[in-house]
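See structure below.
For this depiction, one protein chain was excluded, whereas all remaining protein chains were kept in their positions.
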Amino acid sequence: MSKLFEIALGIITSIGGFLDVGAIATAAEAGSNFGFQLIWAIVLGTVCVVFLVEMSGRLAAVSKHTLADAIRERFGFNFYILPLIAEVIVDFLVLGAEIGGVCIALQLVTGVHFQWWALPVAFAIWLLLWKGTFGLIENGISLLGLVTLGFVVATFELRPALPALAKGLLPTVPHQDTAHYLFIAVSILGALISPYLFYFYSSGAVEDEWDESDLGVNRAVAGLGMGFGSIVSLGVLIVAAQVLHPQGIQVDSYEQAALMLTQTFGYWGFILFAASLGIACFGAALEVNLDTAYVTAQAFGWNWGENLHPKQAARFSSVYTVFVFLAALLMVIGTDPLQLTLFSMALTAVILPITIIPFLVLMNDPEYVGQHHNGWISNGVVIFTIALAFILAIVAIPLEIIGG
Amino acid sequence: MLVACSQSPQDKQGDAITTTQSWIATARMTGEAWQQGKLPDAYTEQTLIKSQQKIVQQNRSKVIPSPLSEQLQQTLRQMIADVQQHRRNTIASSLEKLSNEQHQLESLAKNRGVQR
Partner (left out) sequence: MDLIRDVLDNQIVDRNQRKMGKVDGIVVKLRDDRPPRLTYLETGATTLARRLHPRLHDWVANLASCWGAKQTKSLRIPWEKVRNVGIDVEVDIEAEQTSALAYEIWLREHLIKRIPGGQ
């Protein structure tokens, strides 16, 4: 019974935790610009992230190592410094974007410009980490994240044509705007396959002291949770494709995305969009900020843990305290939140190989995972997706920058 | 692919028209939803102002002939004033004008061979 409860809770938190600024922005951008044509990218990204999240839980449960610890030990610090620096840079940009998402949500509702919200939002994030425990953050915020299911309800209300949806499952390259299409495809993959998820998830599993008896729960939560989570992401894409695309609205600012639920739910649709954006980004900001503290503390062997009192882990707590305010400065100086989001998601795709390849080596190393090593399917799916995302990224990012 | 994606001046003009159309559509959808009481005032005003700015920005290279672009600006100014003064009934005429201008721009785009 307690296992069932654990699975249910895990699935609920994954649905809430799945959506972040990247998932919402890239799906809205994809749907409004290209209709259903980019559905395949969400499906492919989801399959890959299901495998990877399952792996990071399995690594933690079997080897008792977090992903960061294991990479550092297995490959040595001289190697680990590369993914570490890459992760911290990307976390910085992504955290800025998540804070931006919360600020935009507040701007939508209050009319007060987003720049003014950056520091208060950063303070709220910090306060929760300072006072809260891992369980509170993971479960509490994610439960609120269920409001994002509004997009799924809207999808059913809008009755999209199923054959058209099915066509979107097959990748096609459009004649118009090819560069932008590829860039959005890369951003979708980067938004769904975020390395912070794996560091974070494995750290959480170690904090909760998982062992081999948790492997079943882990598999169920990774598969069902991430699967359901991606349905919300698909919902955003479909709603944007049904509501914004026919009008010729191409989202290049969050204000435009905010209109997508008003057709279905009226005034409350607008509020629902703002609430979904705000809560999803707030939850993700907590995770990204905590992730940065995890990877840094684990890199140097400092005491770490969200369940510890700040004074028991002074360096760990200092990292998330300083980092969140630094990232908020990106918003204070007025960086465009949507552009920052799309750019940092695409950049995530570039750094995937440097994190994921050592991760795969660990998952095939009996010293770490014993008999629970990867099969060829999971290796194959992950290698294929990461390679695709990386190649698309190095082609599409320069093109997007040249094209403005 | 590189060749296909490099931007010619025509492409740039086409992009400017598409972006302008996108922001006009945004202003229209915002105005209509506000008229039906589906949007808060502050957001509506901000979004209309942003649409206006974006349209000016896109028209730096004068892709849209001046009578039409001036009409557009005039209509948007009127809409913003309507929202500021909470005149839900008078915004209807501005919306009609906007839709008219939207069609003019569409035929302009068609003549230039811009596809969405």
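All chains are identified by letter, namely A and B, in their written order; residue positions are counted from 1 within each chain.
The definition used in the following text is that a contact is a pair of C-beta atoms (placed from the backbone, for glycine too) under 8 Å apart; a residue touches a chain by one contact, two chains touch by 3 or more.
As the structure is a prediction and not an experimental result, all values here were calculated from the model.
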In the full complex, displayed partners of the excluded chain: A
Options A:R58, A:R72, A:H180 or A:H245, residue touching the unrepresented chain: A:R72
Chain not shown: contacting residue from A:T172, A:N303 or A:N364: A:N303
In subunit A, positions touching the absent partner: 63-65, 69, 72-73, 76-78, 80-81, 130-131, 300-304, 310-311, 314-315, 317-318, 321
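Rule of thumb we're sticking to: only the chains that are shown with their structure count from here on.
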Parts of subunit A lying in touch with subunit B, wherever the complex brings them together: 107-111, 176, 178-179, 247-250, 252-253, 255-256, 258-259, 262-263, 266-267, 269-270, 395, 399, 402-403
Subunit B residues touching subunit A - in the complex, by the definition given at the top: 1-2, 4-7, 18-19, 21-22, 25-26, 28-30, 33, 36-43, 45-47, 50, 54, 115-116
